[in-house]
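A protein chain is absent from this complex, but the other protein chains hold their places.
So, subunit A:
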Amino acid sequence: MNILTMPLTRRQAFRAMFGLGGTVASAILPMKAIASTEEHPAHPVAPPDAVGMLYDSTICTGCKACMPACNEANGLPADTLLSGGIWDMPTGLNAQTKNIIELYQDPESDEFAFVKKQCMHCLDPACVTGCPFGSLKKVDFGAVTWNSSLCIGCRYCEVACPFEVPQFEWKALNPKIVKCEFCYDQRLKENLEPACTAACPTGAVIFGKRDALLDQAKGRIAAAPDKYYENRVYGEHEAGGTQVLYLSSVSFQKIGLPKLGNTSLGHYATKVTSVIYKWLGGPMLMAGVLGFAIRRNWNRHELERLKHEKETGFPDQL
């Protein structure tokens, strides 16, 4: 007989109503509570103390002064694999490189541009959303930092980051996640600007409040229309907005900045689950419904088991 066609006693019906009602309430009530303060809004607003970097690819001369400055501030060894032990010559962000100047060159035309790569310090970082035990965290000034004592080395941050910034120390037995932390511990806490912006001789990368830098970038675009690609700032809305902003005369995709939507990835990934898992409402509701059905089937199964054992003489197995 199906569960739906089984007759209910009055007491059972009340019990089921209370159980279902309670679990439904526990799932629905918190939903109103989170509507006001969503943890991962689609378009996050920068915190008031958010600092930023503005990198203008048209000013950068590719002198790479920021790279040794970064290595020195972060205590990173030079990546001398390619140069035979002489120069710092990384081929991209890696376990010894938190900051790099890359060159884009069109093989046919003479179009070229430099690009500085480091953590974008997203307003709603995908790595922070994914990090299971909060090892990656967005701290004061909006800097995204890594805590060695909480990381289990699952490398979900590398899968999640749309800019492919976090780098796992594959060759270490005590591997760390290497990523730009905005020089938070080294300099930002002491009211110093990050090592790379301090070292930049041309002002291609400058440090400041995110709002101020955004205004400045838009001012540059307004002052020289059609100089900049799409007349817009990369990072204003990308993936919900980042604290590192880019201006470029060539396509952002050509210099290696991915084409991203304006919604934060954290919002996309958690908009349903944050409702289902709020105060474990969904699982509790599920447990209530399943428990009700299992209990009914179990009781009938037990009666049948005893009858069967009496008839056949064989003990029933669970």
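Definition applied: contacts are C-beta pairs under 8 Å (C-beta built on N, C-alpha and C of every residue); 3 or more make two chains touch, one makes a residue touch a chain; residues count from 1.
Note that contacts and distances are computed from a predicted model.
K.L.:
Name the absent chain as its UniProt record does, using one of the following: "Spore germination protein KC", "SprT-like family protein", "Cytochrome bo(3) ubiquinol oxidase subunit 3" or "Ni/Fe-hydrogenase 2 integral membrane subunit HybB".
P.N.:
Listed in its UniProt record, the absent chain's protein name reads "Ni/Fe-hydrogenase 2 integral membrane subunit HybB".
K.L.:
One chain is left out of this view; which of A:Asp140, A:Glu158 or A:Asp185 touches it in the full complex?
P.N.:
Touches the omitted chain: A:Glu158.
K.L.:
Touch as defined at the start, partner being the missing chain; which of A:Asn71, A:Gln167, A:Thr197 or A:Thr242 qualifies?
P.N.:
A:Gln167
K.L.:
Since one chain isn't shown, list which residues of subunit A touch it in the complete complex.
P.N.:
These residues of subunit A touch the chain that is not shown: 1-3, 39-40, 92-95, 126, 128-134, 149-156, 158-160, 162, 164, 166-175, 256, 258-261, 265-266, 268-270, 272-274, 277, 283, 286-287, 290-291, 293-295, 297-298, 301-302, 309, 312-318.
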